[in-house]
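Yeah, one chain of the complex is gone here, protein chain that is, but the others are all in their spots.
And then chain A:
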């Protein structure tokens, strides 16, 4: 097997709390050394040596919330095209949402995704299965069989389960299989015809607002049920200070609760909607600046465990419409890391914490390999120039859909190389 030596890199490994200059040695599929102690280990004969002075090596990113169009919406994104985008973004594993057509709610579909990923994808693709059949919020799917087939978590994707009883049973039953229930919460009645954050800005634009309470009312219900059932609950994409407070209280009570935040909620706010820019129509909606600041605080203090891209490819035809008629969602795999690094460059969140929320924490949360540079681990990693500036240009986007919120944005932090299981899947 081939050996690659990454010499004198800044090694950022949250799994071991390490941020130091050292050497990373990859032998075949695995990391055999990573740290300052490997600096003077000597270079094995025949090894490829890469000088990494001024560059960083981080565990490959694990994106816990990725929507892909395959099966059923291949014109938006395939598993293969999403994996190319992921690799370019330093993302080595994605958790794929079940919102496909057909829905990933049975064993055959999980097997289809895993087989397609094996044949066509350059990064690890882990399917999450639906909580309810057809994502309709009523009948539970076969948690046990789906888990055995390879589903890493259960979620109704973009949908919120309205029935408290269904949610209670799902949390209770999932506990028997040690499975995580990941849920995006939006009260359909309260959100009603809302298309952006409720407030003065929406009022002037004449757009219906979505109040923050639409997120926190079903979330508070879920958290109460998590306390009741002792089930593993993951608040998949919170966006408000109110929701962060609720999660913090549940954690303090000892409930098995974790939370995620979309990179968009950490970096953008409702003003970015501007004059009806439909690429900024997202779920949850972009909130006020106070909420964005609160999300950063919650990430920093550990209330929020993971950052996700919430990558959601949408065809341009469904975005070139009046705001209220346009499709919801934005892509994000390729910009996830660099946008998150803004928090590092602005001294808002420590680098180690950011990388943890992007790799180590989601690995732990979903029970996935990766998220570490520990010797013996699979070599899922990224070589990054943390400071290198680059401009996001539509023409450079690898994803099949181009609905990015960061077109024209100047970002800092460029992925130079991505390795999945020791294999180079991206090289700048």
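Keep in mind that, in the parts below, contacts are C-beta pairs under 8 Å (C-beta built on N, C-alpha and C of every residue); 3 or more make two chains touch, one makes a residue touch a chain; residues count from 1.
Here is the rule we use: contacts and distances are computed from a predicted model.
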Would you kindly match the missing chain to its UniProt protein name, picking from "ABC transporter ATP-binding protein", "NADH-quinone oxidoreductase subunit C", "Sarcosine oxidase subunit beta" or "Aspartate carbamoyltransferase"?
"Aspartate carbamoyltransferase"
Check the options A:2, A:164 or A:203 and report the residue that touches the missing chain.
A:203
With the full complex in mind, choose from A:119, A:189 or A:275 the residue touching the hidden chain.
A:275
Using the touch definition from the top, which of A:72, A:102 or A:322 touches the missing chain?
A:322
Interface with the undisplayed chain - residues on chain A
198-209, 211, 275-276, 317, 320-325
